[in-house]
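Omission of a single protein chain aside, the complex is shown with its protein chains in their original locations.
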Amino acid sequence: MIDITENVIPIGKYHKELCLLDCGGIVAFEGRIRNHNDGKEVKDLSYECYKPMGLKVLDEIVQEAYKKWDIKKSFAIHRIGNIPLGEIAVWVGVASHHRKEAFEVCRFIIDEIKQKVPIWKYETYTDGSKSWIEGCKH
Amino acid sequence: MIDITENVIPIGKYHKELCLLDCGGIVAFEGRIRNHNDGKEVKDLSYECYKPMGLKVLDEIVQEAYKKWDIKKSFAIHRIGNIPLGEIAVWVGVASHHRKEAFEVCRFIIDEIKQKVPIWKYETYTDGSKSWIEGCKH
Amino acid sequence: MIQKALNKTITVKILFFASLKNYFNTSEKTITINENTTLKELRNKLFLETNISQEKLLTLLYAINHNYVSLDTLLKDGDEIAFLPMVSGG
Partner (left out) sequence: MIQKALNKTITVKILFFASLKNYFNTSEKTITINENTTLKELRNKLFLETNISQEKLLTLLYAINHNYVSLDTLLKDGDEIAFLPMVSGG
């Protein structure tokens, strides 16, 4: 399942759906809003998204994962809009029979999201400055 | 933090401790008790552990990870004794600034656990047969 | 007048995201252009009016109707074109 949402990501619910399966391994990645970036203290953060394209690209990424790996179920969810510090911006969870696939797919999906999904971070710092973050440094 | 315990692993508590950190990425692996193995339906499962050695080996694995990678915090917990189907037998959670390290360390720790920590699975099947599982097939 | 009659025109919508909204002072514009225009021609024309640096320009990505495309793509009537800075989700 994929989603791009302005709401808090219901990790507990999604996690439960992964667990009901007859799977040996679940790997989950969560990206949280950090309180600083490049040495500046972040006061406020929001994500802009080109949503129809974002959903399409996210879906393509996940479809590609299912073609390349044998996995049972996955979630790839990105939250957008204003997100309080410490909350989850992105959550990827993968269940598979064997852990190898779960690790590889979870990594693949988040790496692809950071390269391809049209979402941009806008940071407001405690010193009053603001900045679009464009390009993923890591 | 490491542990080998007969109790339910308090994932929620450990997860919260990973989240409080100033970390961009958290990767978690959970291994659950499956209801079948090699085509046989599992009725009951328990793990035996050579506990003093298990704790020592687990600690060495985690220390090695901290030497090789730049991570902020980790949990590597194995439950032993009788574990109901569907419950978590092993949980590894890693928080780091960058997701690359979190993925690599989480994978490293679970791979090493499955190779080195002296723990053995004992399965009772619905047909009444029982079997020690020795060696990790995957 | 004769030339104008020969050139058919198409209408496209252009979307600007993130910092590009600042360069264009808008998030969206609809314009009419000659058919057989490539994305590169359109982009060059539009960016002439901005103070975007050559360095930044080289990092941009482009999508038409929700697909990433290359700059030599020929535009069609009704296309939704997006000018996209490098993404920073996750």
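Lettered A, B and C in written order, each chain numbered from 1.
Here is the rule we use: a residue touches a chain if its C-beta (ideal position, glycine included) is under 8 Å from a C-beta of that chain, and two chains touch if they have at least 3 such contacts.
For clarity, every value in this text was computed on a predicted model and none was experimentally measured.
Touched by the hidden chain within the whole complex are the displayed chains B. Which of B:I9, B:V42, B:V62 or B:V90 touches the hidden chain is settled by the complete complex: it is B:V90.
Within the full complex, the residue among B:Y50, B:W69 or B:Y125 touching the omitted chain is B:Y50.
The omitted chain makes contact with just one of the residues B:K43, B:H98 or B:K116: B:K116.
Residues of subunit B that touch the chain left out of the display are 31, 47-50, 52-53, 56-57, 78, 89-90, 110, 113-122, 132-136.
Keep in mind that, in the parts below, only the chains that are shown with their structure count from here on.
Inter-chain spacing, taken between the CA centroids of subunit B and subunit C, is 51 Å. For the pair subunit A and subunit C, the distance between mean C-alpha positions equals 28 Å. Between subunit A and subunit B the centroid-to-centroid distance comes to 24 Å (mean Cα coordinates, whole Å). The multi-chain contact residues of subunit C, meaning those touching 2 or more other chains, do not exist; every residue touches at most one other chain. Along subunit A, residues 31, 110 each make contact with two or more other chains.
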